[in-house]
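Up next, chain A:
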Amino acid sequence: MAFDSVTNAKDFAKKKKANRSAKLKQCKLDARRHQWLSQVNNQERKDQVDVSGGIQVSPTHGRNERDRVVKISEMNSGNGEHDGSVQHYSDSDSSSHSRISHSCSVGGSHFSGTSFTGSGGSSRSSSSSGRSVSGIMSEEEDDDNNDDDDGCVDDWEAVADAMAASDAKQQQEQNKPFQESPSEHENVNKLNCPPEFPNSQLLEVDIPKPKAENRKAWRPDDAFRPQSLPTLLKQHSFPIKLERHSGSGGVTCAIGISTQSSCPICCEDLDFTDSSFLPCYCGFRLCLFCHKRILEEDGRCPGCRKKYEHDGITCEGNGNFAEGSSPYRFARSYSMITKS
Partner candidate 1 sequence: MFRSNNYNVTARIFQRQIRTPAPGTSFHCARRFYENIVPSCTIYDAECPDHSFRKFTEDGQYLISFSRNHQDLIVYRPSWLTFSCKEEDCDGQDLPLKARKFESFFSQLYSVPLASSSELICKDFFLYIESNQFGLFATSTPQVHDAPAIGGAVHGVPSVEKITFHLLRLGDGVILDERVFRNDYVNLAHSMGVFLYDDLLAIVSLRYQKIHIIQIRDSGTLVDVRAIGEFCQEDDELFLNSSYQCTANGDRSRQHHVPVDHVGQSDNHNQPSPENSFLSGIKQRMLSFIFQGIWNEETDETLRMQHVKKKFYFHFQDYVDLIMWKVQLLDRHHLLIKFGSVDGGVSRNADNHPAFLAVYNMETTDIVAFYQNSVDELYLLFEQFCDHFHVTSKRSLYMNFISSHSNNIHVREQVRSNKNKATSLPQFVKKMLSSLPYCSQSQSPSPYFDQSLFRYDEKLISATERHRQCTDHPIKFISRQSNTLKFKIKPGPEVGTADGRVKKISSFLFHPFLPLALSIQQTWSLQPAVVNIHFRR
Partner candidate 2 sequence: MKSSSTGGVGRSWQSTATVSCSGKRIQKEMRELNLEAPPHSSAGPKGDNLYHWVATLIAPQGTPYQGGIFFLDIAFPVDYPFRPPQVLFKTRIFHCNVDSAGNVALDILKDGWSPALTISKLLLALTSLLSNPDPYKPLVPGIAHLYLEDKAKHNELAAEWTRRFAR
């Protein structure tokens, strides 16, 4: 399963559309299964490290950390990170292939990401998926756990999460205030995104502690998530199906999925780039046109009336998060986008 991002990207895009609906049912069953499994395996997973070389699991990561990870990953609009993480994955672990192989209803994806999924991340993702299904109650659970044999569907994502989380660690110090207030973010989420998918929010929260800081798993609702991957969470998949353009990273500030389909300023549809663009803390989402226009004028966010902070990257908006890693991921995601 050698990774060829270029060709795979194209295929992926096609497959994505083709396979989506077919996967839903499967995913549903899978999720339930994973949930059960994750509950079994919860404790075992706690200190799982090394899915792949780059993944580090820090057992101490709490939910806050996860939140952090989630946010970072979303901030980075998923794509680039996924790319990066994918590649990273490919570099490291072939040993995990075996574990991956059985994982998939997805099956046969030549995407490198897939291969990773099967590896260290599978267990985690399963647990995370499991957690998401049981979502509400398990929010408090702190699961950094990973391996799960038949949660292979989810594992890769857990791994990716871990990687992303480890990235996030680096910025943790910078982003301390956010750590302290996950609840705020959740609240913000609720403000900005209609609480249609509370589970999804919780899922993000409950994703097993990040194993790597620089990597990020494909978010379940990420548009660029390889189609060959089983869609993890029904609650994620459904919204994806419904909203093609809706945010990959999901919710604005932290958690959840963006359900905005059109820019509130110009009423044009929000495409993928726009949806994943979050320029302001307050969570006011708008399209890139309008953002640029506003920057030319007084540069204040229409939602909260505070000046937009320049981050040097048009797409990335506010510099809440990983500025260092963002360009990297961003660039890659761009390459992904342009090619697709």
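On the choice of candidates, all candidates are chains of the complex that A comes from, given by their letters.
By definition in this document, a contact is a pair of C-beta atoms (placed from the backbone, for glycine too) under 8 Å apart; a residue touches a chain by one contact, two chains touch by 3 or more; residues count from 1.
Since the structure is predicted, the reported quantities are computational estimates derived from the model, not experimental observations.
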Candidate from 1 or 2 that touches chain A, complex-wide: 2
Touching candidate 2 in the complex, chain A uses residues 264-269, 271-274, 277, 284, 286-294, 297, 300, 302-303, 305, 314-315, 334, 337-338
